[in-house]
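Of the protein chains in this complex, all but one are displayed in their positions.
Then we have chain A:
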Amino acid sequence: MASNNVSEVAALITEIICNLNGSTLQAQLKRAAQKEVEKPTVTSATLKSDIISSLKTSGWEKILRNEIYKQINCIPKCFDSSIPFECQKEPLMYMRKAQANWEKRILKSMNSMCTELSIPLARKRPADEQRDLLHKWNEMGTDEPDLSHFRPVYAPKDFLEVISSVRNPNYRSLYGHESEEYPEVCSEHWGLIQVPLEVPKLTELQAKFSEFCSSLPQGGIDDSVDAPTESFQNERNRIARRVLDEKRGVLAQHFCRRGCPSGNRAEMWQLALGVTVDHLAILKYDQLKGYVLQHDLLVDSLIYKDVKLTSVNDDYYFVFEDYLYQVLLVFSRDTTVLDHFVHSSASPPKSYIRGKLGLEEFSVIYPPNGVIPFHGFSMYATPLCYLYSEPIRLYYMFREMYTRYFHRLHSISSHPQGIISLCLLFESTLQSTHPRLFRHLQEIGCQPLKIAFKWLVRAFSGYLATEQLLLLWDRIIGYGSLLILPLLAVAIFLFRQSNLLLITSASGVEGSLADITTLHVVPLLQLILFPT
């Protein structure tokens, strides 16, 4: 076991060094070191220690540490090169198959929309159109293209159908083969998710989320805007300032666990996720913007449509419409997003040059970032508009949040943070904490997951009040985990239990849980994790 750990760490170090090799950071460090060598005070005897200490005092050491910390967070746990690539992406074959089928379906749906509307997947914009677009880059929302023929490629509802039909073919229940006579008995689980994955137990969750313990003051309870507790708030502000001055990603991430003071959140998240916006990042953004200007993609229309259907319709978020285009259109062109497919079960969709269908050498990834937006996709970006008013910073924060966390919410996998595991955690926790409620909802024909699924897929974006959502995402970043989502979903059911137990129809349940904007997430999470 110990030797295994050692080899894992060794592999991790190799991987990180490999990643750093040839990076901008390496070049920067080298330049800083060279500058140091040129100083007259440096002697060859103390060369090494001098350089190290000067890199420390000039802040480069912290930058290196943050980068390594970021890499540790992003590199998947398994590095065994003897394991085939596809198994590293997803060890279970039936999951791989299900995901591949799902991808095929999405692609087919998109292609058939192309044929139906007879529009190409991509077309070069004529020069005057490019000029026009550049001119109104900051106000793309004033454009009202006719999108009535476009429909979202899929909605969370369709996706739920797919994941609830995933089965493990090797799995045989105690009652023998899947019998049509006793379909209910045959299924191990009473919920919608029927695959046997291990989900953490409450005690494990309590250990993981120990900072939620009610004896610790929390951002989101003890500092609410309307009744701030002066001392706690001041203390948090003071610590936040220190963490930010210290510029250490690991501290920032840990700090997020108990909620960020609103004034510091934007900076804190950026530090915790290691997102830096330097001149290279700005150049990169401008380059991507150029790609948007040059080519019109079908996914652009899908993005437009989604923003119009979601954010623009929202009483609150409508303000951010223009920013969303400046982020999401650029995102679709960003091929560095493809890197996340290495540790995701999903694979980027492929399209073929006209007339060369099926010929591998004529295949291109489409859209360039490999992500086909679905209904509600833009809501991953919308809450961030609340924090970042510069489109470029907003863009990089969104990209980081997506490639770290949100991509897991719409692909089929056995990953512990994947949507299937989250759904299963939701169902099993609700079942074990309130079996009567679970049973009651089933009896009236309302699978709880049917309601909670939309919350989970969007990480609650658009369902909670914004301040509450940000408090929730504080914890996603702080713990680097999406497990908090199903826990909150369970807590919402428990919180409304007395009402739910009286309801006798599925539509009634839906109605009573339709508006959750008044809820406060932190007390709810305490309720489920540390019930008193």
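We adopt the following convention: a residue touches a chain if its C-beta (ideal position, glycine included) is under 8 Å from a C-beta of that chain, and two chains touch if they have at least 3 such contacts; residues count from 1.
Assume contacts and distances are computed from a predicted model.
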Among "cyclin-dependent kinase", "DNA replication complex GINS protein PSF2", "Tubulin--tyrosine ligase-like protein 9" or "Ubiquinone biosynthesis monooxygenase COQ6, mitochondrial", the omitted chain is listed in UniProt as "Tubulin--tyrosine ligase-like protein 9"
In the whole complex, of A:E139, A:E161, A:E204 or A:D286, the residue touching the missing chain would be A:E139
Of A:L29, A:L470, A:L487 or A:L500, the residue that touches the missing chain is A:L470
Answer key for A:I193, A:A266, A:V337 or A:V509 versus the chain not shown reads A:A266
The missing chain sits against chain A at residues 138-139, 142, 144, 225-228, 230, 233, 237, 261-266, 313, 315-316, 318-323, 385-387, 389, 466-467, 470
